[in-house]
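Accompanying notes for the structure given below.
A single protein chain has been omitted; all remaining protein chains appear in their positions.
This part shows subunit A:
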Amino acid sequence: MSNISFADKLNNLAEEASNLALKAANLSAQANTATIDYYSQAKSMPILHDSGFNPTVVGLTIFALACFVGYYVVWRVTPALHSPLMAITNAISSVIIVGALIAASPNSMNFSSIIGFFAVILASVNIAGGFLVTERMLTMFNKNLK
């Protein structure tokens, strides 16, 4: 008798334990989703945008500082090298290829990706041509240095 009731008790205990485990798993899953929700909400919280994280404002900050860098760097370029300066700035302004590559990137062909493809060609003509012409000019200048 006592043996049987002991076994039953054991069984009950085991059931309770497994129920508890299930509840714990459920709770942890809930906690998990709650955390995720919290973070995703936090990410899209407008208050962050207002405090200077607006991409356009960040862009403008970078733009203004880069203009100053450009100003001071270019004034130090010796006038004799103004032609190579034009050629190299022309080559680096083809960094627009970054946008062209993204436009040409989708696997499906459509109007945008075809336009992007042509933009890639144009920009890479410029990159190769610009850097090589600069190199040609600079080689000539270097040859005549003492």
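In this text, a contact is a pair of C-beta atoms (placed from the backbone, for glycine too) under 8 Å apart; a residue touches a chain by one contact, two chains touch by 3 or more; residues count from 1.
As a working rule, contacts and distances are computed from a predicted model.
Colleague: Assuming one chain is omitted from the figure, identify its UniProt name from "NAD(P) transhydrogenase subunit beta", "Monovalent cation/H+ antiporter subunit A", "Carbohydrate ABC transporter permease" or "Acyl carrier protein".
Modeller: "NAD(P) transhydrogenase subunit beta"
Colleague: Please output the residues of subunit A touching the missing chain, sorted low to high.
Modeller: 55-56, 58-59, 62-64, 66-67, 69-71, 73-107, 110-113, 115-146
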